[in-house]
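Note that one protein chain of the assembly has been removed; the remaining protein chains are unaltered in position.
Coming up: subunit A.
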Amino acid sequence: MAAGVLARAFDSDLWWSFKRSPVTVVSAIVALVCILGAVLAPWIAPHNPFDLASLNLGDAFKPPAWAEEGELLYPLGSDDQGRDVLSAIMYGARVSLLVGVAAVLFSTFVGVAIGLLAGYVGGTLDSLLMRIADIQLTFPSILIALLVDGVVRAALPREVHDQIALFVVIFAIGISAWPQFARTVRGSTLVERNKEYVLAARVIGISQIRIMLTHVLPNVVGPVLVIATLNLGFAILAEATLSFLGVGVPPTQPSLGTLIRIGNDFLFSGEWWITIFPGLALIAMVLSVNLLGDWLRDALNPRLR
């Protein structure tokens, strides 16, 4: 069974178009390296930057291995606490990726649910939901995320907030991106709901919710995959921005954005590696994911084939 699915995947038009695009192949490899590095960090990272016992302040501010005074033990150098930059990046990418994926899943779920409901039910509910989406779209999404994060921060006592900070960031970023999903899904739902296969299901008395989930939903989720991929890049970037501004994930769980902010303080004193390498990792991750999303959009668009 699994072999059959794999064989079909390698035989598909998608695989063919993938092979023909070198940019996409390279992006896929870069993305894969980033994801593997992040996911497997606890097992493959040279150091554990959170293990305070293993930190040695004497090893602080080591330059990258290839520079003078560099040590092979710290391939990309070390920071002010004597933490290995490479290990910190791997652990940081883990947080960035977790927040990014979770935020995208959240906004996909909310957006698809609202879009499906608005498109299928129509009428006043549709107008109401879409006006809310329009209003939200007039604000930059990073502003929405900042607002949500700020409100929660002010509303909750500090110790409670530290515990749920990660979820707050996920919620803040996720909620700022749902209108895109909702609009796309609503558009395709409007087309699908009047198709005759939906009428055929209504004639035999299938419930509206069941029709929405089993008939309409499978026919409108195609474009969602593309938006979700493109949004993953945005979500990772948004998290980095929030963390850079110091309102994102808690400092006990530094993400790439936190690392960049910490390193930023040393940029002008010559320890450039502390901020540049996390920055490069962020660029590599977001760019490769976005390029993959672009390719997916074109590959799934029948008019561009």
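Keep this in mind: a residue touches a chain if its C-beta (ideal position, glycine included) is under 8 Å from a C-beta of that chain, and two chains touch if they have at least 3 such contacts; residues count from 1.
By definition in this document, contacts and distances are computed from a predicted model.
Have a look at "Peptidase M16", "ATP-grasp domain-containing protein", "Protease" or "ATP-binding cassette domain-containing protein" and point out the UniProt protein name belonging to the hidden chain.
Its UniProt record gives the name "ATP-binding cassette domain-containing protein".
Just one of A:32, A:67, A:151 or A:200 touches the chain that is missing; which is it?
Of these options, the touching residue for the absent chain is A:200.
For the chain not shown, which residue from A:42, A:140, A:218 or A:251 touches it across the whole complex?
That would be A:218, which touches the missing chain.
For subunit A, which residues lie in contact with the unshown chain of the complex?
Residues in contact with the chain left out: 195-197, 199-206, 215, 218-219.
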